[in-house]
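Once you've had a glance at the structure underneath, I'll fire off some questions.
Apart from one protein chain that is not included, each protein chain of the complex appears where it belongs.
Each chain carries a letter (A, B, C, D, E, F and G) given by its place in the written order, and its residues are counted from 1.
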Amino acid sequence: MNDRELRALLEEVKRGTLSPETAEARVLDYVREAPFEDLGFARVDHHRVVRQGFPEVIFGPGKTTEQVVTIAERIVAHGHSLLVTRTTEEVFEAIRARLPAAQFHCGARAVTLRQGDVRPGRGTVLVAAAGTSDLPVADEAAVTAEMMGNAVDRLYDVGVAGLHRLLAVRSELRQARVVIVVAGMDGALPSVVGGLVAAPVIAVPTSIGYGAHLGGLAPLLTMLNSCAPGVLVVNIDNGYGAAVAACRIVARSS
Amino acid sequence: MNDRELRALLEEVKRGTLSPETAEARVLDYVREAPFEDLGFARVDHHRVVRQGFPEVIFGPGKTTEQVVTIAERIVAHGHSLLVTRTTEEVFEAIRARLPAAQFHCGARAVTLRQGDVRPGRGTVLVAAAGTSDLPVADEAAVTAEMMGNAVDRLYDVGVAGLHRLLAVRSELRQARVVIVVAGMDGALPSVVGGLVAAPVIAVPTSIGYGAHLGGLAPLLTMLNSCAPGVLVVNIDNGYGAAVAACRIVARSS
Amino acid sequence: MNDRELRALLEEVKRGTLSPETAEARVLDYVREAPFEDLGFARVDHHRVVRQGFPEVIFGPGKTTEQVVTIAERIVAHGHSLLVTRTTEEVFEAIRARLPAAQFHCGARAVTLRQGDVRPGRGTVLVAAAGTSDLPVADEAAVTAEMMGNAVDRLYDVGVAGLHRLLAVRSELRQARVVIVVAGMDGALPSVVGGLVAAPVIAVPTSIGYGAHLGGLAPLLTMLNSCAPGVLVVNIDNGYGAAVAACRIVARSS
Amino acid sequence: MNDRELRALLEEVKRGTLSPETAEARVLDYVREAPFEDLGFARVDHHRVVRQGFPEVIFGPGKTTEQVVTIAERIVAHGHSLLVTRTTEEVFEAIRARLPAAQFHCGARAVTLRQGDVRPGRGTVLVAAAGTSDLPVADEAAVTAEMMGNAVDRLYDVGVAGLHRLLAVRSELRQARVVIVVAGMDGALPSVVGGLVAAPVIAVPTSIGYGAHLGGLAPLLTMLNSCAPGVLVVNIDNGYGAAVAACRIVARSS
Amino acid sequence: MNDRELRALLEEVKRGTLSPETAEARVLDYVREAPFEDLGFARVDHHRVVRQGFPEVIFGPGKTTEQVVTIAERIVAHGHSLLVTRTTEEVFEAIRARLPAAQFHCGARAVTLRQGDVRPGRGTVLVAAAGTSDLPVADEAAVTAEMMGNAVDRLYDVGVAGLHRLLAVRSELRQARVVIVVAGMDGALPSVVGGLVAAPVIAVPTSIGYGAHLGGLAPLLTMLNSCAPGVLVVNIDNGYGAAVAACRIVARSS
Amino acid sequence: MNDRELRALLEEVKRGTLSPETAEARVLDYVREAPFEDLGFARVDHHRVVRQGFPEVIFGPGKTTEQVVTIAERIVAHGHSLLVTRTTEEVFEAIRARLPAAQFHCGARAVTLRQGDVRPGRGTVLVAAAGTSDLPVADEAAVTAEMMGNAVDRLYDVGVAGLHRLLAVRSELRQARVVIVVAGMDGALPSVVGGLVAAPVIAVPTSIGYGAHLGGLAPLLTMLNSCAPGVLVVNIDNGYGAAVAACRIVARSS
Amino acid sequence: MNDRELRALLEEVKRGTLSPETAEARVLDYVREAPFEDLGFARVDHHRVVRQGFPEVIFGPGKTTEQVVTIAERIVAHGHSLLVTRTTEEVFEAIRARLPAAQFHCGARAVTLRQGDVRPGRGTVLVAAAGTSDLPVADEAAVTAEMMGNAVDRLYDVGVAGLHRLLAVRSELRQARVVIVVAGMDGALPSVVGGLVAAPVIAVPTSIGYGAHLGGLAPLLTMLNSCAPGVLVVNIDNGYGAAVAACRIVARSS
Partner (left out) sequence: MNDRELRALLEEVKRGTLSPETAEARVLDYVREAPFEDLGFARVDHHRVVRQGFPEVIFGPGKTTEQVVTIAERIVAHGHSLLVTRTTEEVFEAIRARLPAAQFHCGARAVTLRQGDVRPGRGTVLVAAAGTSDLPVADEAAVTAEMMGNAVDRLYDVGVAGLHRLLAVRSELRQARVVIVVAGMDGALPSVVGGLVAAPVIAVPTSIGYGAHLGGLAPLLTMLNSCAPGVLVVNIDNGYGAAVAACRIVARSS
């Protein structure tokens, strides 16, 4: 209910076409009940598609299969597209039993079901990954960005230890509207990419590594300290978050 | 043995109705033996119900099933209520074999057996949880508070990323005597709740998250640094501790 | 503007005694402007006294002297009591130049100016400190609790290495409505106090120590892991926060 | 030297209008010398304005005054705008002695000197700060974004402990092309803002806080774990980096 | 080979009763070969019993069963007592197949086989444990101290949350030559014990706990910061190391 | 008041030579007042000399000069020896103004004043230091051990990078009753010493180092993980605590 | 394509024996395509053997068996030697099914297949290990160094707690061209070795240990803080990296 709607409602009250009791109820309703659906264990945020252009996404870990399936059904029942991240083939099977159109993305560990309500972005989202081991996270980013209506390019295994591999794709890098750079180990790739391109760079550290890698804290710190100004960082392995941010950026490019 | 009892005992000695030997034994007995029962591997603190209004609670991890069952039997044999936290269905079955009245709380991973000795608190304990994944910890808090004789309300999935969900339950929040706020991820919910209510707020970080979440250290730090003054914090996933503290607060509300 | 006021306003619109334009402005005004005062660099929350029983408190660090003085004047001008924490004698002098009734609390490093609007709590707040070095933090807690209208008792230097010092004050401990326990070094005191009393225990770790004390993280961790159930923790050196929480608890004891 | 230029050069060699020796020198020159200027202690990257739309910026710490002044002169001599971050009034005086048009921004601790070469962005950069103590970092972001040719709005002291202050500026938040959110303490503000707006959100943790704040690591972790998807994070106190990223985003909005 | 033996050898060379070649060989032999036995993957330190009163002990983790069994056989073959720590019943079975006299200590996860060469200590080693969950570590300490020839007393479940349990065993504590205090959770027990007794106190943090317990780092830090002076600390769960140190202390009590 | 005294008192009550009122007062007095002296900001533990053979020691940091001097006077007035650690020449001058016999130990930053009540230990305490920079901590240990009545030997600059320096003092090492090993940098010395001697080894990490030395955490971790079994560790720079522990060990060697 | 080749190419263009189009293609080809092979999920760096004397090595973790096998086949197809590290017997079987000459090194968890293109180093690489548990890492280093054409000596179980074991192999240590020292626990061995030899020392911390060992961070810190100057460090358990560095050193010894 925006300012205009509030005014219209009050005009109706004045004209006598709406009783104060009904008007009150409508104002309170809007604030209290409309934008989500209370399942007891979850309040599904159906309003998010209005606020942010894409419906609520289900983060898999810590939820029972039954909980995931129930929320998924409610989202689809409202006509929204479905995206479940960090899930398993097992959960996928339970979803498919009730939503046969659902698809599983093995590398990205995601379940999707597309319905007609996505606002497409403008320009390409480029997903670059430093090593083969970073692919699951890069795939999660790519699947998410595609689900949100964007064109996605992938450049994999372009880490800085073989710089010629990266230099060879310089022009692809420079044509992207936004670049998501996924890297484990030393996390050095975003600094080099950030120096090569003028587009926004979103760095995603991965938990691939060992020893003093600290489960991804090492590349996370590298990226936060990037000597290339303007590199933006998301949480370790958070390909999903990087893609959402990329979509926010591309969506605004109108 | 308080000051009054000590004086009475000494008066008896003076009157000759109590021998010094007996008096000495009573004084020493009180200090040394009465308040606990030594099982070798454990000293069950039967005195706690006197000191703190609820008997000793069994923390499950690190104890063998046999140890848990033995302590449980001793507590019940003394007429106290039983609460076992962080336990498994397996241990529950072993308890039930000897204490058929025991109940298992699946979400909270707790075993309870209520007997008649709980001092009820005054006022409602409200348990709010930011996300669906925080439910096991929230349930542990709720079950514990109920076992200790309190009325409990639950508000689940009211995290700050969809603020309208929280604003919709503002009046419930404001009516509670004490609010337990359970949150993983960024742990931001207690700061917002702490600014909305005047009641004491107990924040419980959960280990739900990934990457730089550090097993719950991230929301723990958030809560310790809350910009809402007077937010109180317990250990990660410690729903039990939060409930005990809430009961101490509510019990004092007389 | 509560439900009743909203209804009255709508009735007036219906009766024609209030134009929709004016009604709209009032609804929006309430939401947007009333509860704070925008100084550009700060939005003073004059509404807090209504929500939480005590006006906004000024946290000294990171503000210029001029900023502190300006906010202080605005708070006092609204008829509220003034409390500035973690400040210096220098800032105090600047405040006193404009607010001659202000007082400086040297140990607690706080400035206060009491005006008539505090709702007194019920019952005593007890502040216990483990060592002499913990006194500044304990004093900050005591001054804050007193400013908020509570009776405060102090028990200093009762650390666990000389247990007889603590056992000697057992009855004082047991008479408090809420106990604030301030401790640096090993932070063991709250565990022992938590086992002795039934009242809520708020533990405040201090930054006093050296080496692997990590600026107070060591006693903070000790307190979060307290083997006495129901110990509540605030940030390192946060005597102010402990006192606000204590006041929330005591205020509810009606 | 792009593909077209390389081809042109080779054509000239073929036509005999360019000797192979000269051609070789030009190819090598391009690669080796043109894009930067070697001062011994620094290689000033004059090429950056071509690659990224703004010349090299001088990061103050760890450089002697003489080094800062020398690099500043070289940048200005090339006709570029000057920005020195994290500097002092003392260094500013040394710069002004040689570059009288330089200006000092006291809150932001920055020196600027604008010359005519900035490509303006499209749309407003909004800088929101949680508390008064976060202003220096917010100012650094604002000054940087302005130097790079953008319109900037400021919203200060809108932290989540007094949620009404934030809700009052909801429409300003929703009109921005990109929002920079600066917050110390618990760092909870970006999560709430991220849930309210659809624009990209760049979160800047500040080192304001104490105890378990860990010099800003606490709000940094909060932001990385934001429950609002798509929140992007930069290093602690890095107002400059946030602004550069915001400019990359806005610049692409054409 | 001490100074006296070296002189005697040189005298023999002078007298001609020993050739220089033989003398050289003896000197080099002593340094190079005698005190250990090279198995390729291990150099068994048979000399340790001479230097430190007990033969080399086998630390189980990271060794294959075959390696453990082979080293065990070599130790027993030299007539020394055998102690294997942190091992499993599986490894024990493999050892018993070749050394039928070996025994398994289930709680302590240790294998022992006593032979006649231990120098007994003087005075009792007291092992106190805070909670039932700390028993495996306490048992490892007790078994080790017994294997090294000492009298051992055990006091289990005497944590500080029920202080009367500890005060009841004060006289036992005061009679020990050395006290090993095992505690997880908050690790507060050694501070209290250290204040009650005059004997050396060796504190052993355990990994029992959760959340901000950090695998035992929390009680480790507590113990290192003990407000009781003179508390000595060993690594987390290192019951073995505590017992070896206790034996060094008791052995010196002659 | 031990068991015997309690019985005697009760016999007196029985005989009528002691009134119950007086008896009660005596019992309570003993518990409450005798063993310490309440100065308001401190409770001086005069009882410690009885419990642990040496009076309370004043830890300098965090106390005002006036507080240190007042406590010092009370300790000396009770006829005890005085030891103030981690103090400054300035505080020393203030002490000397009231206690002219006080002495300052510049290297150890300690003030001492010996009076006649120390129980001497048996056997030598050896203090070994790895480098010249570790001397202040080593000196604190040596001064403390001497104040407590022990013979002390010093071996300085015997770090493992020049192993021949350590091997040259092997016999001195082997003759000590207890060895305190002080080391910064890598903290490797205690492992080597622990392998060479049979006596108890107390390792003291120092804060000398830089970079990944983490203020002494690096050698602290080294020592806790010593491959020589039975190495005992105290807090970083805690020469005082090491000496107290050494005295507890030596005192028990009777 | 070096300077000489570029000149030759340009001369050909001048002479008309090479068209500018062809010349352009060759220049671009060199930069863009030659040195690697794009498999989609990986870009195999066949150029590395030219740049660094050994082909790309496959790091096992995070790759699917199919990915490992495919990359392995491409490397072998180019005539290079194959080395797969941190792999399993299962992956080995999959490789052997397609490359029957492949061999599995059980201790080192590595797969190798030698072909004729390795440039041998000069001088011996010595691999020393502190304990039996460090063998897998030491073996990885040894296998890698051998695959790269070097002579390798092994000295295992020479930890500093039994110093005589190390002193006995002093001459072997002194004869090596480079020494790799592998150690878990306290990580003290490289400091002692670094003081004994003049050759470069490469320290490899291992994750063997427990408690405050922090998965190898403890010995890593020890080694970084080595009091023996010139000790070089690689990541925890990184036997492979240590060997590559050793080979770089030995290869340069010509």
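Odds and ends about this structure:
The rule is simple: a residue touches a chain if its C-beta (ideal position, glycine included) is under 8 Å from a C-beta of that chain, and two chains touch if they have at least 3 such contacts.
Worth saying up front: this structure is predicted, and the values here are computed from it rather than measured.
With respect to the full assembly, the chain omitted from this view is in touch with A, D, E, F, G.
Residue A:G187 is the one among A:G123, A:P136, A:G149 or A:G187 that touches the chain missing from this view. By the touch criterion stated above, the residues of chain G touching the omitted chain are 51-53, 57, 123, 177-178, 195-202, 220, 224-225, 229-235, 240-241, 244-245, 247-249, 251-254. Listed here are the chain A residues that touch the chain not shown: 130-131, 159-163, 185-188, 191-192, 194-196, 209, 211-214, 217-219, 221-229.
Mapped onto chain E, the interface with the missing chain covers residues 3, 6-7, 10-11, 13-14, 16, 19-20, 23-24, 27-28.
Throughout what follows, only the chains that are shown with their structure count from here on.
Its interface matching that of A-B in over half of the contact pairs by residue number, B-E stands out among F-G, B-E or A-D.
Distance between Cα centroids is largest for the pairing of chain F with A. Measuring from the averaged C-alpha position of chain C to that of chain D gives a distance of 38 Å.
Shown for chain F are the residues in touch with two or more other chains, namely 195-196, 217, 220, 224-225, 229, 235.
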